[in-house]
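Just one protein chain is left out here, and the rest sit where they should.
As written, the chain order gives the labels A, B and C, with residue 1 at the start of each chain.
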Amino acid sequence: MNDINLSQNIFGLEFKNPVMAASGTFGNGGEFSEFYDVARLGGFVTKAVTPEPRTGNPPPRIIETPSGMLNSIGLQNEGLDSFISKVIPRISGLDTVVMVNVAGSTVNDYRTVCARLDSFCEISAYEINISCPNVKKGGIAFGSFPESAFDLIKELRKETQKPLIVKLSPAVTDITEIARAVESAGADGVSLINTIPGMAINVDTRRPMLANVTGGLSGPAIRPVAVRMVYQTAKSVSIPVIGMGGIFSARDALEFIIAGASLVQTGCGMFVKPGLPLEVIAGIREYLIRYGYHSLNEITGSLRIMED
Amino acid sequence: MNDINLSQNIFGLEFKNPVMAASGTFGNGGEFSEFYDVARLGGFVTKAVTPEPRTGNPPPRIIETPSGMLNSIGLQNEGLDSFISKVIPRISGLDTVVMVNVAGSTVNDYRTVCARLDSFCEISAYEINISCPNVKKGGIAFGSFPESAFDLIKELRKETQKPLIVKLSPAVTDITEIARAVESAGADGVSLINTIPGMAINVDTRRPMLANVTGGLSGPAIRPVAVRMVYQTAKSVSIPVIGMGGIFSARDALEFIIAGASLVQTGCGMFVKPGLPLEVIAGIREYLIRYGYHSLNEITGSLRIMED
Amino acid sequence: MHEYEAGIIRTERRTQTGCIIELECGEIALKAAPGQFVQIRIGKGTNPFLRRTFSICGTFPENGMIRLMIDAVGLGTEILCSLKRGDRVNLVGPLGKGFDPNLGGNGTAVLVAGGIGAAPLLFLAETILLSGKSPVTFLMGGKTKNHLSIIEGLVGEDVMVMEATDDGSRGYHGMVTTLLDEQIRKLSPRSLFVCGPNPMMKAAAEIARSAGVPCQVSLEERMACGIGACLGCAVRMNDGSMVRSCVDGPVFNADEVAW
Partner (left out) sequence: MHEYEAGIIRTERRTQTGCIIELECGEIALKAAPGQFVQIRIGKGTNPFLRRTFSICGTFPENGMIRLMIDAVGLGTEILCSLKRGDRVNLVGPLGKGFDPNLGGNGTAVLVAGGIGAAPLLFLAETILLSGKSPVTFLMGGKTKNHLSIIEGLVGEDVMVMEATDDGSRGYHGMVTTLLDEQIRKLSPRSLFVCGPNPMMKAAAEIARSAGVPCQVSLEERMACGIGACLGCAVRMNDGSMVRSCVDGPVFNADEVAW
């Protein structure tokens, strides 16, 4: 078992295994440390950070849907200052890759966060969130069109040497177009998918289930959409792809890897199975052993398609 | 109970109730008549008809996914001649609204089907399928951009007096833009959503689960996405909206109606509950009684939103 | 807090939809405080998906057992209530911040329950009684007398119980909060502890405020992670802040909540 290599070297970073925890579903790492040492993960992404503190959307903010859930958290976070003074000291010394999920309403917001955090070596990379469906300004607006996505990343590229991973929205006609745009703007990678905008209605009150009316759909329900987008995107760009959306077992994660993802992230599945990332890591290892592989790269993007 | 009015008068047609069976999930009506009299439905939509016979995509064509399924049937149908000689005689005399789902690779294909069927009074309306994700040409290509959708509907509008309902794809950045485009081209209504492109992978064989690689996701998994799109579209056009996507109970159907759908369609939910349309009709009736309404119009589009 | 596979020791249907489930879980039985909750995974599939949240209704550390009281209101709770002795469920707990049993110092603690909201208050009543220093009055509200039977035999003998039903079929005819309003002066409680539907808790909070009695409520906000990681269970406080019901609550001082 010792000759199985689960590590990934991408973005100039060393991931001890390909499994990260997704932004917004893992707090800033602390909560899950009651279950296990989070340094066993390949890495994790923080909750979105904006320059100013935000209280987010009014409650109710979540509702279960078939094999998934809607959320409309709305980028609630304590802001950049508090992130620097409270969160960074807590993650410093953690032996795993920490990426900061960067969000904002304007280009300047994103720029501010990247610039201010740039000197902190605790932060290995930025995941630029241009896909949050739950805010009125910014977020998904940047991610809906190749031009706006390109312009934003072009600006941020000037600001930082840290790897820029761009988190893409699935709510577009052609996700590969956005991926190519951010690649040409200098992004080091793309991560996908963020949630799909959705809504649910309480038919008795005739009101939306979420105070924000719409929210983002996540969970196993969206996995087929996510796998398809990862497959198409991985074929269409040459920067690494981080795959996520509905991972609930090692086999689910393997679908993303075989489709072309270099890393995967587990999200709301961890609400149900707190130990999901560890289950996925162990399952990937077993899979490699069972089929006689020695490293992850042998199966990344190895989907077998009949030629037509 | 007799003073409850479930009927809908739209497109110049009388629907005895707002529940139809969706294209491709109900054969051409015959199969389900072993369970009940299909004339009890508000109507149904035929399997897609193309000018020429098509054998569709190679098997396997379906796979279950969490709370849903992928299909890649690929418009298998016996073609226009056979439809006219075999199907029309069977549906003639059925006391319910029959719409033909029209598909093709070129504008001419669509035009041919509409023109040839125009003289048949058995056909009440056309549902123009510009959203099939499972064919290489046509289908979703027409539905992905407002311009191509507009051009197609503009052409068909010249061809027929029958109501033109345009079936929209959810795989677009802004579905309301496509809806407005077809409205201005002369469409009488829009129906949404068609399936969301997706894929699943057999990790043991490292092959796609579907021979066609990708397929269309349907079922309860996609309902939140469908309800959101129906809500946004109904606010954005003034022609009637037919809502569908993951309806599995009367309450699900009521979500669509409250969001603004004038009619609903049940699709793959009928594979699990063959009697689903009847369950939905009965449930809507009960709902109206329980809350003291007399007709469907009192609740259509009645979502209560706090003003902000 | 940990994840456990707990065996079901006993289930009992008590009302048309209400049941009691007793689970083997020694660690939670030892650690749990009244007002804390557990999150239970239903089945092995993804529908139901999220864990379901239940207050701990009682602990029996000597048997390594905890008791839950569950109202079958939807798919998840129906499946739970149909489980049998020997079945196993996956649960996480104990979670959240519970009641402060000493709230308000000396005097009678008045517990006000609406329906299944009785669950955490039964545990609280037991705890206060065991501490020996304070009498407990338990106001129990329900739709009909059948609904009240969910707590039958579960309230300690020393507890004074007052009942209210919406249809008047037992006890006071009216809402339990109206009963509270009428009785609060006579009861002159040191503190109120309330659990039930949100409108009922809001009403109770208002009564407590007018009477100047410290009051804690256990809010029923929908939860996803249950451990503070997702911000899904946010509740607005009077100071404008958003707090997490799952870790900062579910029990809050009533006067801090922005009702």
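Throughout what follows, a residue touches a chain if its C-beta (ideal position, glycine included) is under 8 Å from a C-beta of that chain, and two chains touch if they have at least 3 such contacts.
Quantities reported herein were computed from a predicted structural model and do not represent experimental measurements.
Taking the complete complex into account, the chain left out of view touches A, B, C. Across B:39, B:62 or B:115, the residue that sits in touch with the chain not pictured is B:62. Contact with the chain that does not appear here is found for just one residue of B:8, B:50 or B:71, B:71.
Although one chain is not drawn, its touching partners on chain B can still be listed: residues 24-27, 31-32, 34-35, 47, 55-56, 58-64, 66-69, 71, 73, 76, 219-221, 248, 268, 270-275. By the touch criterion stated above, the residues of chain C touching the omitted chain are 43-48, 75, 78.
Seen across the whole complex, the unshown chain contacts chain A at 66-67, 220.
The rule is simple: only the chains that are shown with their structure count from here on.
The chains in contact with chain A as well as with chain B are C.
Ranked by how far their CA centres sit from the centre of chain B, the chains are topped by C. Looking at which of B-C and A-C shares more C-beta pairs in contact, the answer is the pair A-C. For the pair chain A and chain B, the distance between C-alpha centroids works out to 34 Å. Chain B and chain C have centres, each the mean of its CA atoms, that are 46 Å apart. Counting partner chains per residue, chain A has residues 66-68, 219-221, 248 touching two or more of them. Listed for chain C are residues 45-47, each touching two or more other chains.
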